[in-house]
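The complex appears here minus one protein chain, its other protein chains still in place.
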Amino acid sequence: MKNYTSVYDIPDLTQWLNEARELKSNPRQHKQLGSGKTLGLLFFNNSLRTRLSTQKAALNLGMEVMVMNFGKEGWALEFADGTIMDGDRAEHVREAARVVSQYCDILGIRAFAGLKDKSEDESEQVLNGFIDHCTIPVINLESALGHPLQALADAITIAEHKTSKRPKVVLTWAPHPRPLPHAVANSFIRMMQQMPVDFCITHPEGYELNDKIVGNTPVFHDQKQALEGADFIYAKNWSSYLDYGKVLNRDNSWMITQDVLGKARFMHCLPARRNVVVEGAVLDSGQSLVIEQANNRTYAAQLVLKKLLETL
Amino acid sequence: MKNYTSVYDIPDLTQWLNEARELKSNPRQHKQLGSGKTLGLLFFNNSLRTRLSTQKAALNLGMEVMVMNFGKEGWALEFADGTIMDGDRAEHVREAARVVSQYCDILGIRAFAGLKDKSEDESEQVLNGFIDHCTIPVINLESALGHPLQALADAITIAEHKTSKRPKVVLTWAPHPRPLPHAVANSFIRMMQQMPVDFCITHPEGYELNDKIVGNTPVFHDQKQALEGADFIYAKNWSSYLDYGKVLNRDNSWMITQDVLGKARFMHCLPARRNVVVEGAVLDSGQSLVIEQANNRTYAAQLVLKKLLETL
Partner (left out) sequence: MKNYTSVYDIPDLTQWLNEARELKSNPRQHKQLGSGKTLGLLFFNNSLRTRLSTQKAALNLGMEVMVMNFGKEGWALEFADGTIMDGDRAEHVREAARVVSQYCDILGIRAFAGLKDKSEDESEQVLNGFIDHCTIPVINLESALGHPLQALADAITIAEHKTSKRPKVVLTWAPHPRPLPHAVANSFIRMMQQMPVDFCITHPEGYELNDKIVGNTPVFHDQKQALEGADFIYAKNWSSYLDYGKVLNRDNSWMITQDVLGKARFMHCLPARRNVVVEGAVLDSGQSLVIEQANNRTYAAQLVLKKLLETL
């Protein structure tokens, strides 16, 4: 593994899930591995869980961490090649990536989808710009198209809490007042497609995700039908992919309530809007796994960092 | 002690003041105590002294520190229960507090009074929101109603510099162009009420503080009379509490000058507006203790962290 940019970078998921469990049982056991190594975290967007859990993971491994809010603290970056840079952008990613590679041993980057221009978002210009020009491993801290640390934490959480060999997992769209990216849904889908689970997706018409990602995964427009017998219900809003970045409806009948939940465990990547995406009572109940998912963000990041440190 | 949210959380002030002196004599003596422990610092408002002294205190104890400007770097928080979160606020403190508790061993929070709505400020929604839902100890880095780390540093400073068994300490209101919170005054009053000092308060009419805090402490509207024979003069502006958050006057005859100071030592929590709150010459004189107060912020924080670490 050269970088961790997608769940497809995981060479052996079963082995990783076992190792995550082992790491979690004694988080400081590899404290020497990261000694003298520096993790740089560049944020182009806000963050709570990713910011703190990735720092914590690095500290558990004995690494030093430098955190930078790139947009607010650095220089506006140009990503296109050949530009005459006489506008707002003071530095090219070709220099920035190579420069940062001098100061860090591993680099994490968060750069969300803009949701204005599908082809720009699909080019992953920030993440790919850094990957193309960095000389050190890069970790995706949520990019335009994916959030593979979240998906790994989700997989760890499901592995810990499943009570049958092949649990049923449902990803359901949920309403939200604002247009949100597809990254979390994309990575969760790709992860579930590799897990020993019965997986399906449900969303209203018009909220179809990229069919290259959905592939053969069953999709239902009837949420009730999809959720029947579910062991894990993962709620997440996303904006329309076809009518790119639009909020088509806020149909609150799609909100996950205790009634809808039944006996399933509830999952969400957070932040979650209470009583919009999910009833507050669900989050406050023992069926919610959201805090455990957040906790597992540390071990997901730590596992990725450990694997990358072992290649240095 | 479960949290440090108020000076009332100090179980034995005399013992603490002795221990602070001992810590200060060799700040790194407990370097092992915090090893492998993480302090999270969440700032909802700006900070200089608190930000740096609390970090320094944690480093002295061997802790790791993660600092976050919550408002600028995270998600807008909802504090009210039962809200339909379809507005600006993306995350509820119920989740945020429980999530952060996964990544940190102790959490510090700064959230000032808004000075718009007395009952909202008095509910301490940010600090109490975190305390209610955190599963780790919480330290108040200045809340709407109190600044107990400052008050502890002030007590340490008075204990170090007093030249009589029972010195006279006066808290005097001072003018300021902007409306300021009551937190520093509140905590200082409560601290002095527990100290072996003769303590009184002086302020212009209309600047009465919360009488539940002031209690039996003598209050003078004649500054001259109050300051007579003072050993320590603590100047601080606050906005009106009765006409909540208003600046009623900026009467600069209340400014502390060298003339008014006499032989007393001058104290202020900083930042201090020169030649408004206090004459510049006072701050530049050997009678000023403001830099020593700031220095003692480190040992106040370190003592609190040490006590909390010992409970983990």
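As written, the chain order gives the labels A and B, with residue 1 at the start of each chain.
The rule is simple: a contact is a pair of C-beta atoms (placed from the backbone, for glycine too) under 8 Å apart; a residue touches a chain by one contact, two chains touch by 3 or more.
Please read all numbers here as calculations on a predicted model, not as lab measurements.
If you put the hidden chain back, the residue from A:D12, A:D81 or A:E205 that touches it is A:D81. Only one of A:Q102, A:N216 or A:T311 touches the absent chain when the whole complex is considered: A:Q102. When you scan A:R94, A:H161, A:H221 or A:K307 for touch with the missing chain, the hit is A:R94. Interface residues of chain A with the unshown chain, by the touch rule above, are 36, 38, 40, 64, 66, 68, 72-75, 78, 81-87, 90-92, 94-96, 98-100, 102-104. Looking at chain B, the residues touching the absent chain are 28, 43, 46-49, 51-53, 55-56, 59, 69, 72, 177, 250, 270-276, 280, 283-284, 290-291, 294-295, 298.
The rule is simple: only the chains that are shown with their structure count from here on.
Rounded to a whole number, the gap between the C-alpha centres of chain A and chain B is 39 angstrom.
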